[in-house]
Structures are given as C-alpha cells and as structure tokens.
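For this view, one protein chain was removed and the others were kept in their places.
For chain A:
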Amino acid sequence: MSIQSCVTIINEWDIVAARQLGRNVAKELGFGTVDQARITTAISELARNIYLYAGKGQICIDKLYEDGKAGLRINAADNGPGISDIRQVMEDGFSTSGGLGAGLPGVKRLMDQFEIESSPGNGTQIKATKWLR
C-alpha cells in the first residue's frame, strides 16, 4: 500500500517545496531528526538535479507499508536529456556542471534502497527508499 503526494519542479523554489513535503511526510511516519535530515537532503539533491539538468520534472513522496514495515520512497522523474553512462554518474566526484559530484552517489548512501533508470532521450526515473526501523 502506498499513499502519494507530488511537487512539480520548475524553479529553484520548488526544490524547497519538495523538501518541505518530504520532511513533513518523514515526520508523520515517525522518522528521527537524523533520518529526516537524510531524507530532505536526498530530496534536495534529486530535485536540484531535475532543476539543473532536465529543467522540469516531478518529485513524488510515497508512504510505504510492507510486511509491517513503514517506509518513505522518493520518486524523481523527468523527461530531460537522460544519462548515457549511469556507472559514471554514480562515481564520486563526477560532475558535468562543475559541482562536487557527490549528489547521486550521496543519495544512494543517504537512503536504504536506490534504483535508477535512464537512457539518452528517455528522461530519468529515480526511486530511493528509506525504511523506518
């Protein structure tokens, strides 16, 4: 079972809105402050990627209930240019925009599960899940 709410990312302030949404859902599910910070940071990274590289996209937050566990899933989707070499972007220190290049590998470390689907021309879909324990 999952319950979803979404924020469309078009400008820089939408990143803040997505983050706020994530923080509220995390709070509702009973995540502690450290996990809340992890989740909001992960959302911030994913939303900023959408804003920087795709221009437009959506961040959706799911509440998950599976096998008596509760969790939060971030769905980031865009129809941007896509990523040609996923292995490369998951490496620390790789960036095409002159940033730190810690975004995607960082999100993977911040969350429990991480899935990425992308190819040039087909946009990017990322699912990152954090379980409550």
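Note that a residue touches a chain if its C-beta (ideal position, glycine included) is under 8 Å from a C-beta of that chain, and two chains touch if they have at least 3 such contacts; residues count from 1.
Rule of thumb we're sticking to: contacts and distances are computed from a predicted model.
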Ask   = Name the chain not shown, per its UniProt record: "NADH-quinone oxidoreductase subunit M", "Glutamine ABC transporter, substrate binding protein", "RsbT co-antagonist protein RsbR" or "Carbon starvation protein A"?
value = "RsbT co-antagonist protein RsbR"
Ask   = Any idea which of A:12, A:66 or A:85 touches the chain not displayed?
value = A:12
Inquiry  = For the chain not shown, which residue from A:57, A:80 or A:103 touches it across the whole complex?
reply    = A:103
Inquiry  = By the contact criterion defined above, which parts of chain A meet the unshown chain? Give residue numbers in ascending order.
reply    = 12-13, 16, 19, 33-34, 36-38, 40-41, 44-45, 48, 92, 99-103, 105-106, 109-110
